[in-house]
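Selected chains from the complex are presented in situ; the others are not included.
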């Protein structure tokens, strides 16, 4: 049962939770979103974790699921952008291997600064694979179209549905899921691990909604949670997880969540031009910067 | 009066001068360029400095203006690219907060190498905001068109006006100003702080002119100072400011100014494709690289 718990913790670590029950609920959420997300997410998690294990990575980190979560996301994102097929499965395994090497490399590079690599290995590997895919006939053959929701429903007038769907989808889009009930299951999974984390995720999703609305983002994109998930990840990361809990810390986390939201369109438009996707880049970049700044701000403290 | 001097020093630090009289002259230059540059430049400087102060950044650095200059540039650049409106003011405040966090983060990351962050926080924040802006209806609503001067006047034949306008505009474009007398006021501001710095700026502006002409840049762009300002900043930074003054050092600074000029079109063309702007990226990149290389070159020495 230990390997099973390791894999489940890998899935839970996408949201920084070393809790296999949370991982199980997350896996259920993925299958609720579509069988392919569950299957390819598992495949990526296993490929990445196994590679780390074979190359002799630190056993403690493997058991905590720290070698798995980038593989989970690679599996989910690549099946979304390339379609469910055998060739995608091969690419997911290869990408899982690559995230494992990248995870160790980033850990080494960021160690002097005491900052984790977060989902950057996933972002890097997925970005280059998606950019390259059109040149790879066998990979690109069955790829689905994934236009932004605002392509078919432009305009910035929010409906009540946009609001509450957007709230839950902000949590679900961390795993690239766009059904409100899938987001709800993820939120339940977070609450199982920690009430505080679930509250931070919910608050951050609301911040994302508000900032995006204030800037004038298309309502359909807000409703799909596209401006919420990077805020959610940033909010969780900066609320007690990597930053010590304090009044100033909570304000800092809220600013971080707002910044990740405001950064979303910049990254998204950049990638639209070259054929990539936003992924969790805004979260990674904002949380790296916000955590890196902490030692020079006397009002803030890193979590230990 | 102390807060006023701090804000003025913030403006002067765009050109590395911790001198509030220089800052006052720079502020006059901004208002001479247009009221909006003065007002939004001040707004950005205050937002960035205040954030640093509230988060508990080093008091000495704040008083020297080191927490302000990226905010100044954020204000000036965003009002140029997004237009003078209330929404731009909100974005400038938000961007000012973000540059403050980024400034500390870069300081931490670059500390092992003894290199400052320069205007990189400004470049990063402005780039992502300008890239994202078209997706933000409320932000993008009143944006002006800012075509390159060569769009309306192509051709590489330089007139005498291109030459002397280009010389002064090279100094003024550090603050994105394209009127020769504004550049002249900036040059006077520099001379108030240090004759050497003013001379370095003038020489670097000439180097930029010459290199751009030699490469065959459109005359209108040279005349607008677009190939001079990164050379000016690089020239000042490497002439006695961060690099010890010596014959080899001055040659190195001249090579740096030429390199920043030659890099300008590469950065500019890259950003044209995705919708961004050159900003002071060439200066930041070239000066980082040139300063980083110093420890391995026995003929050169960092300033202490």
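Observations on the model:
Letters are used for the chains, namely A and B, taken in the order the chains are written, and counting of residues starts over at 1 for each.
Note that a residue touches a chain if its C-beta (ideal position, glycine included) is under 8 Å from a C-beta of that chain, and two chains touch if they have at least 3 such contacts.
Since the model is a prediction, treat every value here as computed from it, not as a measurement.
Every protein chain here is a copy of the same sequence, 2 of them drawn, and the whole complex in this file adds up to 3 copies.
Basically, only the chains that are shown with their structure count from here on.
Between the two copies, chain A and chain B, the C-alpha superposition involves a rotation of 120 degrees in steps of 5.
Those residues of chain B that touch chain A in the shared complex are 54-58, 90, 94, 97-98, 101-109, 112, 127-141, 273-275. On the side of chain A, the complex with chain B involves touching residues 112-113, 156, 214-218, 248, 252, 255, 258-259, 262-270, 273-274, 288-290, 292-293, 295-300.
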